[in-house]
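Before I ask anything, here is the structure I am working with.
Only a single protein chain was left out; the remaining protein chains are all shown in position.
So, chain A:
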Amino acid sequence: MAANDESQSTGTADNLHHVTSVDDVDDGERVVVDVEGREIALFHSNGEFHALSNYCTHQGGPACEGLLTGTIDVDEDDELVWACDDEIVSCPWHGWEFDITTGEHLASDKYRLPTYDVRVIDGELYVEF
């Protein structure tokens, strides 16, 4: 997922869509852009870039504009622990949580935000579809 290495790019000019420059998205930040009519959020998190649809599968809220945080999990002793820091985005409408690295909804595998591969070419960010 989100192989951000130029050398891994298999994209062609037709399916690569320029988003912005790498320098414009510091680690921990995100941009939401309109690409060919699709609202796509591009996250820079923990050194990786991830791109997801900004349309919540629940009721259509701007899922990727919500809080970027972690979640509570349980360890092997059933103790509550903080997990996935800065990798969980919560839709601001109803708090539905998605893993930005996979698009998966935390509570149910019936729901998932579409994700896009991100390419870094000459310091520029592209999404592929």
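Following the convention adopted for this analysis, a residue touches a chain if its C-beta (ideal position, glycine included) is under 8 Å from a C-beta of that chain, and two chains touch if they have at least 3 such contacts; residues count from 1.
Simple rule for what comes next: contacts and distances are computed from a predicted model.
Visitor: Of the options "Methyltransferase type 11", "Amidohydrolase family protein", "Type I-A CRISPR-associated protein Cas5" or "NADH:ubiquinone oxidoreductase subunit K", which is the UniProt protein name for the chain that has been left out of view?
Guide: "Amidohydrolase family protein"
Visitor: With respect to the chain omitted from the figure, which of A:N54, A:S90 or A:T115 is a touching residue?
Guide: A:S90
Visitor: For chain A, which residues lie in contact with the unshown chain of the complex?
Guide: On the chain A side, contact with the omitted chain comes from 58, 66-67, 69, 71-74, 78, 80, 90-97, 105-108, 111.
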